[in-house]
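With one protein chain removed, the remaining protein chains of the complex are shown where they sit.
We just call them A and B in the order they show up, numbering each chain from 1.
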Amino acid sequence: MDIDHMIDLDVYPTKVLYDIVGFADKIYRNPEAYAEAAKGKIMATLFYEPSTRTQMSFQTAMLRLGGSFIGFDDPQNSSVSKGESLKDTIRVVSGYTDIIVMRNPMEGAAQAASLYSKVPTINAGDGGHLHPTQTLTDVVTLFNKKGRLDHLTIGVCGDLMHGRTVHSLIKTMSRFEKNNFVLISTPELGVPQYIKDIMDAGGCSYREVNTLEEAMPELDILYMTRIQRERFSTDQAYLAQRGVYILDRKKLRRAKEDLCILHPLPRVDEITVEVDDDPRACYFEQAECGVFARMALILRMLETPKRALKPARPSTHPVDCANPRCITRTEAYIPKSFFESGDMLVCAYCENRQLI
Amino acid sequence: MDIDHMIDLDVYPTKVLYDIVGFADKIYRNPEAYAEAAKGKIMATLFYEPSTRTQMSFQTAMLRLGGSFIGFDDPQNSSVSKGESLKDTIRVVSGYTDIIVMRNPMEGAAQAASLYSKVPTINAGDGGHLHPTQTLTDVVTLFNKKGRLDHLTIGVCGDLMHGRTVHSLIKTMSRFEKNNFVLISTPELGVPQYIKDIMDAGGCSYREVNTLEEAMPELDILYMTRIQRERFSTDQAYLAQRGVYILDRKKLRRAKEDLCILHPLPRVDEITVEVDDDPRACYFEQAECGVFARMALILRMLETPKRALKPARPSTHPVDCANPRCITRTEAYIPKSFFESGDMLVCAYCENRQLI
Partner (left out) sequence: MDIDHMIDLDVYPTKVLYDIVGFADKIYRNPEAYAEAAKGKIMATLFYEPSTRTQMSFQTAMLRLGGSFIGFDDPQNSSVSKGESLKDTIRVVSGYTDIIVMRNPMEGAAQAASLYSKVPTINAGDGGHLHPTQTLTDVVTLFNKKGRLDHLTIGVCGDLMHGRTVHSLIKTMSRFEKNNFVLISTPELGVPQYIKDIMDAGGCSYREVNTLEEAMPELDILYMTRIQRERFSTDQAYLAQRGVYILDRKKLRRAKEDLCILHPLPRVDEITVEVDDDPRACYFEQAECGVFARMALILRMLETPKRALKPARPSTHPVDCANPRCITRTEAYIPKSFFESGDMLVCAYCENRQLI
């Protein structure tokens, strides 16, 4: 099961996903068996913006496999900020290490890095674009708690318009048979149409509701995320509705006995602290599952035979990506690359769409 | 010998202290025997304020036991500062690691963390409150140099009014038979009454002197700390007296041949550099002993069987802690908890005392 880089979970067929989830479960049941599986291997954690949680999860995964790590998490202080290109850093670091984990504020940065990396590269977040190991964590947790990935009624609550985490989860869970989504949000912050199209295409049903309470009784899973104050249409709307999207003990009264409450963390106040003691609160176990998910992914990637570097597919359209946060805008040497999709050009790095 | 958390050395009986000191000595004599004693174990070093020395001492201890570590030391740059509660960080990190070492500027933070940690937790300093492994280091060093912990004449020099390190050392050494303290300070910066009460209760004698020189001839141990300029009553007093509390080669002339000079480090100018070459200068060896002290503590804590989380004893007094630096003032979800002591309420976290 070859995984040369993990930039975007969606490019891998469902059987790869099943393989990683099953492997994570196997490691979870017998971690000692893998305590030296990556012995002698070095991971680089290149964090161009700090994300302590994600970084610690990857580092823990590597240590639990008997490997070790180098890296940086504060490029402000580091000589990396002294004008070295992403390419040069990746070329050098992929000569030092066996696997690279990179977080970068620019969208498409991980895809760009994979062009220059001699070792497997994992996207640990490229701006607001993708964060595949968060979704992998979610899926591994679902399997761990429910024993299956299909025929589940999954509530997702929060800002469904802008939430990257939620979009990615819906996309991935729509691959599995007969999942049913309950989309809990204000009318203004509902899921975008293309996400609905994905659920339809996957044969998954969904309905949109405006309160946690009306969704509660039927849910197998409740995936909580935050709605930021500034996302409400007016301050008045915020003050009137904020409580509607906060999970507390009272709202849980109508929930199933075996509901599984998830949250990508960090939470602010969207789940009250009292809920933590409810056995249905699974968000801290979710963080633990994230370590097993990453252990499985790292091992599968280390097993993948090395390949020659693949150059970017050159663009036949002499344009720049229109997204100001695209990595191609700050690193000029990266070859432009687009896919055509109808009358749209899709940037091969950040997936920004522009008219041809 | 169960040590579930190490928040405050004083809550453990003397036999626990003897056990750790003896174990540290055993490791000191044969470190190779413990080179893989913590193999496969991960320590988290969560430093909410930087303390490079303490952090390096813990990390060295863990590496010398064959373990490894993750963590952070600059929460300004880390996502931990993005509003995550102490509880959530501890819950997540205790799902990643086998032991947690935390330094935090808020008083009582370590006690609060222990409510939420599934793994043994060590207080590496909670504001100006406690720093038990510094005292453990001091005691391990004393035993290493003197072969005993009792019947010692111990000089402590510096700001004895405010010095946490000195208070903690006196409290701990007062547990052992017939120790005799010489308290060297300005009259204004003498030890507080409650410390005198502790020496009395322990059957230890003490006397207060105003110069290093008059104390010198009788001392087995001299524990040096700093008096900061701003602690003198006037600038005039500072200029007149500063030299009195600086240890130099001249003052050492009247000292015993086997005097043992300690200092918690970092020093500024309270010991002159020329003293470093005197065989009685033990402060650098003291730093080394700190590694063995921490190795012993870590191993004992890793051996302690896991227990269920113990909730805080709920308060029967509906008040807030009056200490503005108490962790309960910034983390509102932490259950208030007080002990009664005469007509005082003592905060179970920061030990601040207020009238009932």
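The definition used in the following text is that contacts are C-beta pairs under 8 Å (C-beta built on N, C-alpha and C of every residue); 3 or more make two chains touch, one makes a residue touch a chain.
Keep in mind the model is a prediction, meaning the values are calculated, not measured.
Contact with the omitted chain, checked across B:Q59, B:T135 or B:N352, is made by B:Q59. Checked against the hidden chain, the listed residues A:P13, A:G95, A:G243 or A:P324 yield one contact partner: A:G95. Mapped onto subunit A, the footprint of the missing chain covers residues 40, 42, 44, 68, 70-72, 74-75, 77-80, 82-85, 87-88, 91-93, 95-97, 333. Residues touching the missing chain, restricted to subunit B, are 35, 50-53, 56-57, 59-60, 63-64, 66, 68, 73-74, 76, 265-268, 273, 276, 284-285, 287-288, 291 (touch as defined at the top).
To be clear about the criterion, only the chains that are shown with their structure count from here on.
One inter-chain figure worth recording: subunit A and subunit B are separated by 42 Å, centre to centre, where each centre is the mean of the chain's CA atoms.
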